[in-house]
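Right, one structure below, let's go through it.
Complex shown without one protein chain; remaining protein chains in place.
For chain A:
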Amino acid sequence: MDRVDATARYTAVNGDDKPSLLVVILDTNPFAWSRLSDSLPLQTALSHVLLFINAHLAFSHANRVAVIASHTNSATFLYPTPPSPASPENPDGIDATEDLGDPYRDANKYRPFSQVETAVHKNLQRLLSSTTPDSLAFLTAHNGGGETMMAGALSLALTYISKTCSASSLMSDPVSGPAPGASLDPTNPSAGTGVGGGDMTGRIMVISVSGDLASQYVAVMNSIFAAQRARVPIDIAKISGDTVFLQQASDSTGGVYMQLERPQALLQYLLSCFMPDPATRRHLIPPNQVNVDFRAACFCHKRVVDIGFVCSICLSNRIKTTRNILHFTVLTHTSHTHIYDILPTPNHTTIDLQTPPLPHFSWPITLPKALTFFFKKKTTIQTIH
């Protein structure tokens, strides 16, 4: 009678083969790509990424994909094509002319692959042609052109994952079932026959080429913590440049961080290190993580610092570069009063006085390793009314 084992019932429940949603964030900063044009032109990199996406889609019928471009000043979806009010007659982003292609040529390619490819190419083309030299010149003058809208892209990715995964688990609601004809619609995450009832697992894959993100410190960190909470691993393929925060992103979410020593071999990196989905990764030893740089950026100058000061109440961290310290007291709207060491620069005092220094910055209960720099609290607290 011991053959009827109660534990057997539970092992059957946690299925290993959940479909997975992959969101690829492609850094499209033109400055960085032009520097890379000798070793890895954007066109080649794009074809590698598309092949990687195809391989992901080949894993399972139910696997889904989204591609987001993190451009110099904006983050936009490359696939699925966001519905634009200008072209309501073409909602799924498939060019009407695409259907007029040679059917024999068409037969050489699995349809979902070609849909993704066409959409990504077209939208990237549109994005790049909308980037004028003027706007780039403005950016160069402003911050050296090293910027990319990573924080925006990460938030887009997270919202998309959250929407898609919750949509697939709500499939028992008959209203949300796809209408007839929906299986040809790539914008509908529940399109086709794949997503049935079960959950999806999401993950983010960042192809990063540009450098510093310090100016988006808070936004990036918030995205990272949101990803950590939602158990969305963030994988980073670093082709060039160096960012502190993306290392922390992959470290705290359990993703893979790889500095590509040979950018030409991007495809091989993608297909071997970044291919396995979270469920399969349990069986594999991840590629070695380099020493993670846990430094943070100060809130006042957006500069990465080795030593900073943390306000014990709102947990914002500040820089201290001079011995000449003004004790300044700020009244926030939550009516707690706290003291900072603040640089005696005039624009500083105005910022701090007018806007409360990020009172709603939500820090997770488990303090991240990001705070391994020195803590130094002020012991005297004055109250001014």
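Basically, contacts are C-beta pairs under 8 Å (C-beta built on N, C-alpha and C of every residue); 3 or more make two chains touch, one makes a residue touch a chain; residues count from 1.
The rule we apply is simple: contacts and distances are computed from a predicted model.
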> Out of "Large ribosomal subunit protein uL23m", "LADA_0H15896g1_1", "RNA polymerase II transcription factor B subunit 2" or "Phosphatidylinositol-glycan biosynthesis class X protein", what name does the UniProt record list for the absent chain?
Replying inline: "RNA polymerase II transcription factor B subunit 2"
> Out of A:43, A:74 or A:280, which is the one that touches the chain we can't see?
Replying inline: A:280
> Which chain A residues touch the hidden chain?
Replying inline: 1, 3-4, 6, 9-10, 13, 15-17, 19, 51, 54-55, 58-62, 99-100, 103-104, 106-111, 113-114, 117, 171-172, 174-175, 177-184, 190, 193-198, 267-268, 271-272, 275-277, 279-280, 282-285
